[in-house]
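With one protein chain withheld, the remaining protein chains of the complex are depicted in position.
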């Protein structure tokens, strides 16, 4: 199972910080993954597509044409605000 | 008696931080006072005349033509260095 | 040292230990950020702070490394709270020791600017009748732009 992580306001929209998704043998890109999510939940889908959202795969920033696998951790990060 | 105060390197030159001097009924200016000191001790006298030295009379900065009285506290301040 | 902690911390304890270790340093600057009980006219009941365990620490380490490349620094301590915070509680503590005060001041200032705009934290402000995810203010971004960030 791939692990999806939603931080900040994205977690509120997703109804939880973490979600598992099965990507067995898929050649899905991050963009395609977001499209799949969008089919079920347009609000979350368009929030994930926002230009301010960064995608990290296994803790490394990635473009949305990155192909993801079933063992990956895929994190969606809205603008940060520490301190 | 007027109280003379010498700070920092001026105290070392004067051989002490404080000195009393009698100025009864005098109309001596600070410049004249320095000249009097210079007669006895040229090294100290010329150090007191250095452009970097500020003169405070009763804790207020004064020009050297300020007339000083027997009850005054006259302080000679070389460049400061705190912190 | 970098620490992300889930429970309240006592800043003076950490500052004290940091000072005692900073034996050769001439200057120690510390910054403490606390939850304010006001945001504009509204009362703030608290903050909720999230992080991305592992990745957040890495993002802070990158900020520390950038500061060390730029200034002559002896030591750096960064502690950042996450979880639910009440007004008055410390959010972030940054300590920097250096031989000279300018290095310590600028590095602490730099660290805070990027902890605000680059470190992986997300902050929700909890008021009596609403909750809002906070993003850095324009001023925060402007502050961070004063420095040329070098990867």
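Structure notes:
Note that the chains take the letters A, B and C in the order they are written out, and that residue 1 is the start of every chain.
The criterion applied here is as follows: contacts are C-beta pairs under 8 Å (C-beta built on N, C-alpha and C of every residue); 3 or more make two chains touch, one makes a residue touch a chain.
Every value quoted in this text rests on a predicted model; they were computed, and no experiment measured them.
Here is the thing to keep in mind: the chain we left out touches B, C in the whole complex.
Within the whole complex, the absent chain has one touching residue among C:22, C:49, C:66 or C:120, and that is C:22.
Only one residue from C:2, C:32 or C:126 touches the chain missing from this view: C:32.
Contacts to the hidden chain, counted on chain B, fall at residues 5, 7-9, 11-12, 17, 56, 59, 75, 77-83. Contact residues of chain C toward the unshown chain are 11-12, 15-16, 19, 22-38, 88, 99, 101-102, 104-105, 108-109, 112, 139, 143.
We adopt the following convention: only the chains that are shown with their structure count from here on.
Here the spacing of chain A and chain B, counted between their Cα centres, is 76 Å. The centroid of the Cα atoms in chain A and the matching centroid in chain C are 27 Å apart. Shared contact sites, meaning residues of chain A that touch two or more other chains, are absent.
In chain C, no residue touches two or more other chains.
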